[in-house]
Structures are given as C-alpha cells and as structure tokens.
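First, the structure itself, so that you have it in front of you.
Yeah, one chain of the complex is gone here, protein chain that is, but the others are all in their spots.
As written, the chains take the letters A and B, and residue 1 is the first residue of each chain.
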Amino acid sequence: MKKILAIFQKETILRFTSPIEWLFFLILPLFFTFVLAGGTAGNMDTRTRLAVVDQANSTLSAQLIAGLEASGSIRPDVKTLAEAEDEFSKRNVSAVLVIPPDFTLEKLREGALALDLRQLPNNLNSLAAYQTVQTILGRLSSSVEIAQQSVQAAEDLRPFENDAERAAYFDAALDAAQTELSVAPQRVATAQALVEDPVEYDPRANSSAGQLITWVFIPLFGISVTFAYERATGTLRRLLTTPTRKATYLLGTLLAAVFWALVQMLLLVLFGIFVMKLNWGHSPAALAVILTASALAASAIGVAMGAFVKTEGQANGLSIMLGMVMALLGGCWYPLELFPAVVQQAVKVLPTRWAMQGMLDIVLRGQDLSAVLPEAAVLLGFAVVFYAIGIWRFRYE
Amino acid sequence: MPAILEVQQLVKKYGDKTAVNGISFDIQAGEIFSLLGPNGAGKTTTISVLSTLYVPTSGDAVIGGHSVVKEPMAVRNLIGVVPQDLALYEDLTARENLSFWGQMYNLSGKALNARVDQVLEQIGLKDRANQRVKTFSGGMKRRVNIGVGLLHQPRLLFMDEPTVGIDPQSRRAILDSVKDLNRQGMTVLYTTHYMEEAQELSDRVGIIDHGDLIALGTQGELTRQVGEYEALQLHISEMDDSEALAQALRGVEGVVRADVIDHNITLITPEAEKILAPVVSRANERGIRIHTVTIQEPNLEAVFLHLTGRALRD
Partner (left out) sequence: MKKILLLGWKDLTLAFRDKAALILMLLAPFALTLGLGLVTGGLSGGSSSSGLSDIPVVLVNQDAGQLGGELVNVFQSAELAELVAPQVSGDAAAARQLVDDDQTAAAVIIPAGFTAGIIPDAGTGQSGAAVQIELYMNPSRPTSSGIVQAIVDQFVNQVEIGRVGAQVTVSGLIVSGRIQPQQAAALGEQLGASQAQAADSSRITLTGVEADSPAVEFNVLAYMAPGMALMFLMFTVSNGGRTLLVEKAHGTLPRLLVAPLSPAQVLLGKMFGVFLTGTAQMLILIVASTLLFQLKWGNPMAVLALVLACVVGAVGWGMLITALVKTPGQAASIGSAVMLIFGILGGSFFDISILPAWFRAASRITPNAWGLDGFGRLAAGGGLMDILPDITGLLAMGVVLFGVSLFLFMRRGVIQR
C-alpha cells in the first residue's frame, strides 16, 4: 500500500510539473464547455440571426417582425438591403428575408403575396429560419383568410348591398378573428422529465456532459503515454528489478490517473452546477457511480493502449485522436439522434456512448441511481475487458 | 567465503538467436567481478536474467541462496541494479527520485530519509538534492543513477556499463566510488567493454563473447593463458597499408600472430625486443614509416585478442 501511494505521488508530481497540464486539465475543458454551451445564459443569444430587409414599413411587416422577435428560435436583425447582402456574402448570416414594398394588409386582402428568403445552401440554421418564418406568415394570413371566408359565407346567404358594407363586414370579421386568435387557449403542454424535482431542460447540459467526457477520457487514454515514457527511459525496467510487483505498479499508476480524473470531473461538475446552473447534483450516488465507472472504463482503454503503442509520441497522438473520435461518435459533441439509425446502433461499442447516456440520465432527465446502473454496468464491462487485455499484453521494454 | 552468486549453465534465447549460451560462474562475497566483452556479447542479457527481468531459457542462478527463477522477489531484495541507460524521472528532483526508489525497495519513514541523505552525501549531490535531474550534467545524472541502486544497501550490486558515454573526470569518480563501495564490503558485478576498467577494478574477470564465457579467473590467471607472450604495438601512418604490412610481419620469426586495428598493428610474440629490428626493417623495405612502437606486458586486451582474434572494441 505504501508503494502504491509512492507511485501515486510520483505520478502526480510528474503530471503537474508542467504548467501546460493545467491547460488540458481545466482550462481547455472549461473553455470548450463554455463556448459550446453558447456561454452562460444572458450573455449570449443562441437564436439564429436572420437579416431582415423591411422595404414595406407597413403594419403587416411590423407584425411579421414582431412575430419573429417573439419566436424562440429567430433573432430578426433589421438591415438595409446593401448591409444585408454584404453580411450574407460574407456568410455572417445564414439567411436574409426581404420584405417587398407591397407587403401590406391591403395587398393581402386583394390577393396573394410572395416573400423571398435567401438561405445559405445546406445549412441547418437557414432551414430553421425558413420554418419559423413560414409559421408566422401562416398565422398572419390566417385572420385575413378567416375574414375572407366569413364574407364569402355571408354573401352566399344574402348578398351585400354595396362594397362599403362588404368592407365593413370584412373589417369586423378580421378584427374578431385577430382578437379571438390572440386569446386562444394554450392547447399543448410540453414537459421533459417526470421527476418530483422537475429538471429544466437545458441544451447546455449536453455540452457540459459531453465536454466532461471528452476531456477526461483523453488524459485517461494518456496512461498509455506514461507506460511508453517509462519504457523509453528504462524506469519501468528498473522498477521490476526492485522488490515491487507489476500489479503494484499498475495499481499505483491507475490510482493516480483515476483519482485525478475524478477530481477533474468533480471540478467540471461544480462548474456546471454553480456557473451554468445545471442539475448535476440532485443524486450524488448516481453521479458517483457513473463518474467512477466512466473513469475506470477509460483508464482500462489507456492501459490496453499502453501495451501496444511503441513511442510516447505515438501514444500522445493516439490518445488525442481516439479521445476525440470516440467522444464525437459517442454523442458528446452532437446529440446521437442526428446520427443515422445504423450508426446509432454501431456506436454502442464505444464507452463514450454509455458514459454520455448515463450522465444525461442524471443531468437532463433527473433520474437517480437505479436509472444509471445499466450504463454503469456496461462501462464496468469495458473496464474488465480492457484491463484484461492490458495486463495480458503488458510489456516493460 | 561462500559464493553469493552462482550461475549455473545459464541459457537465454530470443527465438533462434542465442544471447547467452550456457555460462557458469560464481562470485564470492566481497569481490568485484567484471564481465568483460565487446558490445553485443551478452553482458546486458546476463545481468537482466540475474536481476530477474528475464526468465532464462534454461539453467538457473542462485543469489544468496535464492533462485532467480523460483524466488525472484527474494532475489530482488538482495540486489541493487545500476542499469546501462539512465533510468530516472528527469522531472523529479534528485531527492524525489531517491525517495521514490527507496520506497520501491521497501524503505519508509525515518530510515528512508536517513538513507536518502547518506546516499546524497555518497554521490556528492547533497547541495543539489532539490534540483530537478533534468538540469544535471551527464556525469551527475550517472551518479544519481548509481545512487538509486545503493539505497537499500544491497548485498550484491549489478553495474551494467556505468561509464558509457561520459567524460573522463566523471568516469574516474565512478571507478573510485566502485572501489570505495567494495572496500565497505559491497560485492559488485561490473560489466564493461573497457579493458582498463576491468583491469583496474576486478578481483576476477569473466570474458564473454557471442554468449560464451571464454575465460574466467583472476587477472594473473588470465594473462598466463596468453603464456609468456608480450604484445608489440606499432602505430603507422594513415596513408600506408597496414594490412599488407601485417601480412608481411606474420612471416617474421618469433611473431605468433599479427592483428590490425585501424592503423595499429599488434604483434604477439614471446620476446618483443628480439623482433623489433626485423619488424622495423620490413617496414622500411615497404617504405612504411612507423610512428610509435610500444611494448606491453600481457594484459586482458591481449587475452581477448589471443582467444578471439579480434579486439575488444570492434
């Protein structure tokens, strides 16, 4: 035990000797979490910016812009045509909506209107903008539509005496329709997680959990770097001429890596709780289980890699690459739902996928220990398999 | 004095290649035993097997009554190892390195601190104890490297070519410290390919080549193998054909053999003075100028040459 602690101490000193380690340990993960989460609430607007050129300046165009402003997904930014075109050509905005001069209620009453939305090709944001604008236009035109239908129905039963009477009838109906639509009751209720302690859905939880996994897995894969380094310097060889068992060495090295991974996770979780106001903390038991299981699985892969890599440089490169690819495919960077169905099934072979799933159970779904046990079990399974491979193929030179 | 180390028919093969080919020797407590041989002769492999890193293909070695094959842990407690390459954590200080390795040798607490201080004193790095090893010169690193092997006061110390690639001054210091250690009662197994080191340090020498132990004994015993022969060394100009001259000299009466290393020709002969004149005249006949001539008493170099026909430092 004393030896394990000595190895632990040595690993810790070696790791934090370099100030650069702090960059990977804390600074980069926080930076990435922050940026990917779109910053903390309030500072940043995550709505898609839409350049709007209002050439009509009519009541109707004002209603349209107000409608866009009220939507949760679009931030209209009124510009002149030249400004908008300039921004668009620089790809600073993903879509431009041009409201033509004839966009007025009068014209709408007379007939159909047309609007152009210029979009960047193949861009999810401009697609979202398109859908939002479409919905708001539908709402705008629906009251006119209702008034028109109403006039039609009246005319079918008994014709109007003159145009003025028809116009008055239309205006009254339009007014009634607008009032009625604006006071219509809410008919859809959305909910996210069914727990006593209701969890506010927050997309930033995805980035908090995803970045945590990415940045903890990379240094844990880095155990392979330690092995490569100790092989290259001959210290591992020397160690095995002392009355110290391989198992003691492995345990001490792992203990250091896993311990610091847990500390790192805890710091990132605390950042999530206190700065980003995420609900990491409601079930400490579940959190402890999933964090430990993740760290063990990742460290096992590091040990297994350590048995196969030849040089420190190779180990370093592989750790970063595997860490990032696994994180990406495990859904840590983008939600898994965006992956084709086949891929969603295929990535079940990655520990990152299970770690992410387990953490989201906690931070997004507000579930407790029993819900994360399956994920934890899978992660521990990974740990067993890869420890076995790593120890079986362990080399000291 | 009982043997502290007994090597019995030790064989180590890597696949088809035989690195150590059934060697046997023993080391008595209190002596310095040198394993002398050129690079690739099997010295490091032998040390690796003795320090329980490799399992021998066949044969065994017994250290302090414990078999390296059956009781590696017991053996490790008795031995100290100074590997050929620096095996240190360069980002740790000298003290941190010693302290870490001390703990690996089961030292702890006050005993550990006391030993670390003693060793620091011994290797002359007390004043730089708290500086990182990577700031040290090559010689200082070597000293730390040796210090690690002394921490637990082993009964038998393995030193694998500890002077490779360092300046003469540090080399001198290391040789002196080996002698010091020995005087204090430490048994040392020293490997080297420098004849002078083996000659200076050892009580007994084993000469190893291609995995075979080709000679074993005290220096006197070994040089007697060469018989009453002396070595006459000629140094000739780089412009001249030394091989051709050697060929000619083999015909001189009294020359047992002639070997060429670069521009040095070594002649083995019963009586050097007698052949000196004919040798010089043969050289003159060919218009070859001899820069220097040295006559050497029989030494380990000559022994190796005699046994293998090659110089130690090929």
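Note that in this section contacts are C-beta pairs under 8 Å (C-beta built on N, C-alpha and C of every residue); 3 or more make two chains touch, one makes a residue touch a chain.
If you're wondering where the values come from, they're calculated on a predicted model, not measured in any experiment.
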Among A:169, A:308 or A:394, which one is in touch with the chain left out?
A:169
Among A:285, A:321 or A:349, which residue is in touch with the absent chain?
A:321
Of the listed residues A:69, A:116 or A:397, which contacts the missing chain in the full complex?
A:116
Interface residues of chain A toward the undisplayed chain are 18, 20-21, 23-24, 28, 31-32, 35-36, 38, 44-46, 48-49, 88, 91-94, 108, 111-127, 130-131, 133-135, 137-142, 144-147, 149-150, 153-154, 157-158, 169, 172-173, 176-177, 180-181, 184-194, 199, 201, 203, 205-206, 310-311, 313-314, 316-318, 320-321, 324-325, 328-329, 333-341, 343, 357, 360, 364-365, 367, 371
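The rule is short, and it goes like this: only the chains that are shown with their structure count from here on.
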Inter-chain centre distance, chain A versus chain B - centres from mean C-alpha coordinates, in Å:
63
How about chain A: which of its residues touch chain B in the complex?
2-3, 6-7, 9-10, 13-14, 17-18, 233-235, 237-245, 396
Taking the complex as given, what residues does chain B use to touch chain A?
51-53, 73, 76-77, 79, 81, 83, 85-92, 96, 100-101, 103-106, 108, 148
